[in-house]
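So the structure is just underneath, and the comments pick up after that.
With one protein chain withheld, the remaining protein chains of the complex are depicted in position.
Labels A and B are assigned to the chains in the order they are written; within every chain, residues are numbered from 1.
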C-alpha cells in the first residue's frame, strides 16, 4: 500500500475506534441515567413506572407537610390541581421549599404510589415576569 | 443627573451604529482595496469601546445612587444592599450581564486594534470588522429586547426587590466578569479564523497570531469556572463543587473546545497541518460560547441558575446564532474545502499525540453537549420530559478524561514529525512504575477501589512525566542546571504549569470522592456528634441582624483530641426584601481538608437539622484551576509573540 494512504488509513481507523467506544459509552450511560418527568395526574393514572428513578413535580399542598419530631424524615404532597402525589424524603429540604412553592422531586415510586425522593429541588425565584410584561413595559416606554 | 439613564441608552444606540460601521466599512475597504476604509477600523473600534464603557459606567452609577426609577435597578437592587453588592448587582440580572458581555467584547476588540501593528495591513481591519459584526448583533439584542435603562415612570417603586440573595457574595462579584472575559475572548480567535477564511491566508501565520489571545481567554475562562465552582461549593449549602447544571455545562463546553484549540493551534503553527480543522475548532469554540449565552438566556433549558427567561429574547438570540455561526460554517464549507495540506504528518510525531488530544477533547465536548441538549431533543420529538442527571456525565466524562490525561503525560515528550518508540519507553517506564506503586501504597491505608486507584495512578503519572520531561531538558546539556532551567522558554513553563494544574485538580477530585465523610443529623443544644477525627458540639442558636437580612446563627464547637480547634457559625438567613431563606454555610478551610457545616431547618425543642461534611483536599480542585490559569497566562507572555511578523 502507498505509505501516505496507509498513514491515512491508520489515522481514520484510530479515530473511528475511539469514536465508536465513546458512542457506546454515551449510549450506555444515557440508557441508565435519564429520568423522565411525570405530573401528579400521570402518576395517579398509573403511567409512571415503579422502582425506577423518575422526576415528579407540582405545587406543595397547603398543610400537607409532616415532619417527624425526632428524625429528619419529612413527607408532603404535591399537586397539579387535579391529582396529588405523596412524597417522602429524609434530609434537609432546600431553602426555597415552602407550602405553595413549585418543586421537583427525584426518586422512586413504591408499591403504594408514594415517591421516595432522593433529591428535592425548589424553584429559585418568586417573581413572575412573563413576556407580556416586557412587552407592556416596552410600550409604556415608547409612549 | 436625572437624565443620565437616557444618556446611557443613547450611548448604546450610538455604539451600535459605530459597530455597524465597523462591520461594514473595513470589509468594503478590503474588497475594493481602499486604504482609507481599511484605516477606519481602528478609530471606529476605539469609539465603540468608549461608548459602551460609558454606558456601563452610567448603569453602575444608577445602582450606586439607588435610582429605582429604572426597572432593572429596581429588580436587582435595594436601598439596604451594601455598596459593593450594589455595584456587582449591575451584572446580577439578564440585561446588565449582557451589557457586561458587550463591554468586554469592545475592550477585547480595542486591545486587538492596539496590538494590530504586528499584523499584515489588510488582516487587522478584517479581524476588527468581524468583531464589529458580533458587537452589532449583541448591541441590537440589548437595545431591542433587553435594555437595562428602561424607566418605571411615573410609578417609581419605593424600594427595589433586592439582588437575589444567592448572588450577594464575593465570589459572584468576580465570577461573571472572569467568565465573560473568557467567553468573549474566544471571539478574537474566531475573528482571526474568519479573517483567514475571507482573505484566503490559511497558512500557519494566523495560528501564530491567534495563539496568545486564545491562551489568555482560556486562562480567564479557567479562572471563571473555578470561581463558579468555588461559589457553588460554599453558597449552595451542600458542599458539592460541580453539578452538571446546564449553566455550568455552558461554560465547560467552550473551555474543553478552547483547550483543544490551544493544542491544535500549536500544531498548525509549528507543522502547518490540521489547517482546516483548526479553523473549524476556532469557530466551534466561539459558537459554544454563544450557545452558552443562548441556553442561559432563552429559557429553553431550566436550571438552578436560571434568570428570568423570555421566548422573544430566545428568538432574537437564536437568529443571532444562526447568522453568526451559520454564515461562518457556510463560509468554512466554501473556503476550507480548497485548502490542501501538503505537509503530511508523522504517525509517531507529536502531531499525532496532539491529534489524539483533539479527538478526545472534542468527544468530551460533544458528550457534554449531548447530555445538555438531550432533554431538548427528547422533548422536540415528543418523547416526554426528561432530565439527564449527574450520573450520565460522571459515567461518560471521567473515563474519557482519564484517558486524555494518560496521553497528556506522553505528548510533551514526543518530538515533532516522528518519535522513536525506544525514547518514549526510556522516558516513561520509571514514572509509570512509580505511579502505579505509589498509588497502591496510598490505598493500603484505605479501602481499595480499582477505579480510584487507577485515577490516582494516572494523576501521579502526569506529575512524574512532567518532572521527567523537565529533568531531561535541564540535565541533557553540559551547562549547570540553573542556567539550563532559565533558558527554557516561558511557553514551556506555561505548559508544564497548566498540566500540573490538571494533576492537582484531579488529585483534589479523587480525594474528595474517596475520603470525604458527611452526616445529616438532628442536633439539640448540647448534642455532640463525632465525624472522622472531629467532634462537633451544638451550643444552640442566636439571633443576628444583618444589613438586609435577619439570621439564626448556629454555634458549633469543633473538638479534635478533646481540644477546641474552631468555633463554626453557620447561618440561616431571611432576606427581608424578597422574604427568601438562605443557608449560609460555615467553613473551616484547610490545605488537606475542609470542615463544612450548614443549618437545615429548625425542629422541635430548639433542635436543628444540621449537615456536617469533612471534605478532603477539596481546595486542590481550585488550586489546580489557578495553576492552569497561571500556565495559560505565562504561555501567552512568551517573548516570541511580541516580535513583528510578516504575512
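Note that contacts are C-beta pairs under 8 Å (C-beta built on N, C-alpha and C of every residue); 3 or more make two chains touch, one makes a residue touch a chain.
The rule is short, and it goes like this: contacts and distances are computed from a predicted model.
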Quiz item: Missing chain's UniProt protein name, "Sarcosine oxidase subunit beta", "VWFA domain-containing protein", "Periplasmic protein thiol:disulfide oxidoreductases, DsbE subfamily" or "NADH-quinone oxidoreductase subunit M"?
Solution: "Periplasmic protein thiol:disulfide oxidoreductases, DsbE subfamily"
Practice problem: Check the options B:7, B:170 or B:315 and report the residue that touches the missing chain. | Solution: B:315
Quiz item: Quick one: which of B:45, B:214, B:276 or B:616 touches the chain that's been left out?
Solution: B:276
Quiz prompt | Absent-chain interface as seen on chain A, which is shown | solution = 58-59, 62, 80-82, 98-100, 102, 123, 126-130, 132-133, 136-137, 139-140
Quiz item: Which chain B residues touch the hidden chain?
Solution: 71, 74-75, 152, 155-159, 161, 276, 280, 283-284, 287, 294, 298-302, 311, 314-315, 318, 321-322, 325-326, 329-330, 332-333, 336-337, 373, 376-377, 379-380, 385, 577-579
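The working rule: only the chains that are shown with their structure count from here on.
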Quiz prompt | Centroid spacing, where centroids are CA-atom means, of chain A and chain B in whole angstrom | solution = 25
Quiz item: Where on chain A does chain B make contact in their complex?
Solution: 4, 7, 10-11, 14-15, 18-19, 22, 25-26, 28-30, 32-37, 55, 67, 69-72, 91-93, 95-96, 106, 121, 124-127, 129, 131, 134-135, 137-138, 141
Self-check item: chain A-touching residues of chain B, taken from the complex the two chains share
Solution: 71, 75, 145, 150-152, 161, 164, 166, 237, 304-306, 308, 310-312, 344-345, 347, 352, 355-356, 359-360, 363, 367, 370-371, 374, 378, 384-389, 391-392, 395-396, 399-400, 520-522, 578-583, 598, 600-601, 603-604, 609, 611
